[in-house]
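My questions all concern the structure below.
With one protein chain held back, the other chains of the complex are shown just where they sit.
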């Protein structure tokens, strides 16, 4: 696709400085860019590349002065870059309907303007709305629903009755609606509690590859609008993740915990069940959280503590061998002093 | 399905207090329950809900007194609830045999009273016994065996010659029998050791979604009767997990370790290879275990230590910044004292 700088600027609501008629045919990072590409500088540490880049145009923030090349000035260069990249690389979805090699139950309700690839399976009473795509190996269980313009990449499993919203993206290997881990105990024997709830994924959610989101025991496990999830994440039954939260790879959340809005859970963090993480809180990488977290708090470590305290504590931990020696030395000093003081007592 | 309270009580060996002829048509949590539902109270902290719930009957423990609603008294209300839920929500399995869209090798041995869904694959010499179900995307390698009344959910992979017992449930995306991680080294080059063993899963095991259980180098990786495993768990080659043990999500066990009976491995815990965890031991969340653990021990942290000691140690860790300051202060005090004592010496 080719666009002029002027067209791109108007697409992102930016202002052109320089020749707005230059033709742009590609989008690239500032180091990799070649003639004909547009690139961006959002991070001041890349400013030095402005003079070096071979790009034909650069998206920058308003305060940047640079006259050698055409610029598009916007408040959020990275966002504008994302929008231009989407515009330039986006391909029309080929919505060919139900392919011959797909297995669609006669009682399923599949909109004709969809793409159900060969080797996909759509169960009894399941529904796929307009604009959605199910790749090979995708499984949609009985009564499950996929909303409009959603994408299930290859080998995604959506179990019975789970509900996927509009514009949802689910990457390969992810499982939505496996049974929650619920057992009653009869002595040492584990008796399975049927998991009769569902998973509901709201609109505009993106879920990475090889995640596991368990169905509720009763009611629903619920991922709310605009949540983004990385890969290999575990979500237990009846968990709720509220709007806009960000879950990084390999996080695990145990059953019935509630994650507020715009929370960040960093990589490999783990949360016990039945706790509440307040809106806007952040849990840092590898933290282990076993208590409620208040809105806006930043918690680190295991057991979890406020991030600043954790930094101080870890600073002290790294001095522990020295502290131990120092304590030993002081003990001897004090013993000696005691001896001296006693001696004089006599 | 509809049952009277009397019928339900006799199903779980409980005693009715109140009208045993009331019709029950649903099962639900105490908060969510509506008229016609049965619910339960096992946890004393939910006692206050007894008067509030809209349920038509409640399963309780014998000591509870409450006359406003029909009760079923049993020793283990949660277990009785599980049994009633299973009774009321259980659906007949539709054992339709081998579907047209399934790929079953002519030399496979599949019982006619099974369900092999479209897009499932059963390899040469593989066997599926009466009552078992293989969902779409299920793969059963050459010579693999699935026992009676077992369920392989969509996109489960069972590699060649692995053996799955009776009444086993395996959730989507789980891989049984990928190669163990075994390499000899020729300088910096890694030379693969063929992994010629198998995985054996005994009866009544349940395995969550997206788990990886590697086949043995030689002999077998072995998950014994009644073990329950959550999601995203890693089991290395030649590991043995004995009867009744519980493995929570994201646990990792390295090659050749032996987990005793009724052990609990909590979420995100990791175990090195070639160790033994004694019967009834518990490893708490995120612990890192590099040595044998004795039967019944509770081990926490990394490096692992007895849980009580870990609690004390973590308590001290959280005081470290203060300890560090205190140590600094004491050092000065002692120096000052030394000065004073010396001065007087003169």
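We call the chains A and B, going by the order they appear; numbering starts again at 1 in every chain.
Operating definition for what follows: contacts are C-beta pairs under 8 Å (C-beta built on N, C-alpha and C of every residue); 3 or more make two chains touch, one makes a residue touch a chain.
Not measured: the values here are computed from a predicted model.
Engineer: Please pick, from A:82, A:95, A:191 or A:275, the residue that touches the omitted chain in the full complex.
Structural biologist: Counting the whole complex, the residue in contact with the absent chain is A:82.
Engineer: Of A:18, A:36 or A:154, which one is in contact with the hidden chain?
Structural biologist: Considering all chains, including the one not shown, the answer is A:154.
Engineer: Any idea which of A:72, A:119 or A:133 touches the chain not displayed?
Structural biologist: In the full complex, the listed residue that touches the missing chain is A:119.
Engineer: Out of A:173, A:194 or A:236, which residue would touch the omitted chain in the full complex?
Structural biologist: Looking across A:173, A:194 or A:236, the contact with the absent chain belongs to A:173.
Engineer: For chain B, which residues reach the chain that was dropped from this view?
Structural biologist: Output for chain B: 103, 119, 121, 137, 139, 141, 155, 157, 159, 173-175, 178-179, 181, 183-186, 188-194, 196, 210-212, 214, 217-219, 232, 234, 236, 250, 252, 254, 268, 270, 272, 288, 290, 302-303, 305, 309, 312-313, 315-317, 319-320, 323, 326-327, 330, 333-334, 337, 340-341, 344.
Engineer: Tell me where the left-out chain touches chain A, residue by residue.
Structural biologist: Contact residues on chain A toward the absent chain are 27-29, 32, 76, 78-79, 81-83, 85-86, 89-90, 101, 117-119, 135-137, 153-155, 169, 171-173, 206, 208-210, 226, 228, 230-232, 243-244, 246, 248-250, 261-262, 267-268, 285-286, 314, 317-318, 320-321, 323-324, 327, 330-331, 334, 337-338, 341, 344-345.
In this section, only the chains that are shown with their structure count from here on.
Engineer: How much rotation, in degrees rounded to the nearest 5, is required to superimpose chain A onto chain B on the basis of Cα coordinates?
Structural biologist: The rotation relating chain A to chain B comes to 120 degrees.
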